[in-house]
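Report on the following structure.
What you see is the complex with one protein chain gone and the rest in place.
Showing subunit A:
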């Protein structure tokens, strides 16, 4: 017998007490938990997202979509960023003319990315109740590594369309076949005396720009 057969036959012997006819449904799963923890309008939902993101030390900026180039340009200049990686679907207009735009490409090595100052991406969905942005490798988000190796991440959230209330709502919007990164604040650790310290291996600075339709 190979290990697969050994493990499966051990399991079947171990479960001799379980009726097999009904399938997994024989164990009832009560789902009385809530799909969201409050009823909110768009403005309240966006406010909560901003509040929870800030609570975990992400830096939140709110602007009209037409102001995105100004806001992103200022954030990059403040960091002194010269080389900025951005997936192809991030509009050219979002980046100031004086930074070098680095493409997200298959041939790039982790070391190449380590020599990049900042990364600009969009996101797939944002969760207000937990202060989370989710990247799913969509065309304005790129490969997982580009939002990981550079020390500064600017993430644009399109509100209100990309903002949901809760974790259950976020999961039902996402496709598990796509690789995902759920981000709630910059990287952190509590490993030393359970003291939270922001910034270990991922980007130490996370700017989230919540953009609403229309002109400012």
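What we mean here is this: contacts are C-beta pairs under 8 Å (C-beta built on N, C-alpha and C of every residue); 3 or more make two chains touch, one makes a residue touch a chain; residues count from 1.
Definition applied: contacts and distances are computed from a predicted model.
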Options "ABC transporter permease", "Iron-sulfur cluster-binding protein", "Two-component system response regulator" or "Nitrite/sulfite reductase": UniProt name of the undisplayed chain: "Iron-sulfur cluster-binding protein"
Residues in subunit A touching the chain absent from view: 2-4, 6-8, 10-15, 17-18, 23-24, 26-34, 37, 52, 56, 106, 110-111, 114, 127, 129-132, 137, 143-145, 148-149, 167-168, 171-172, 176-195, 197, 199-203
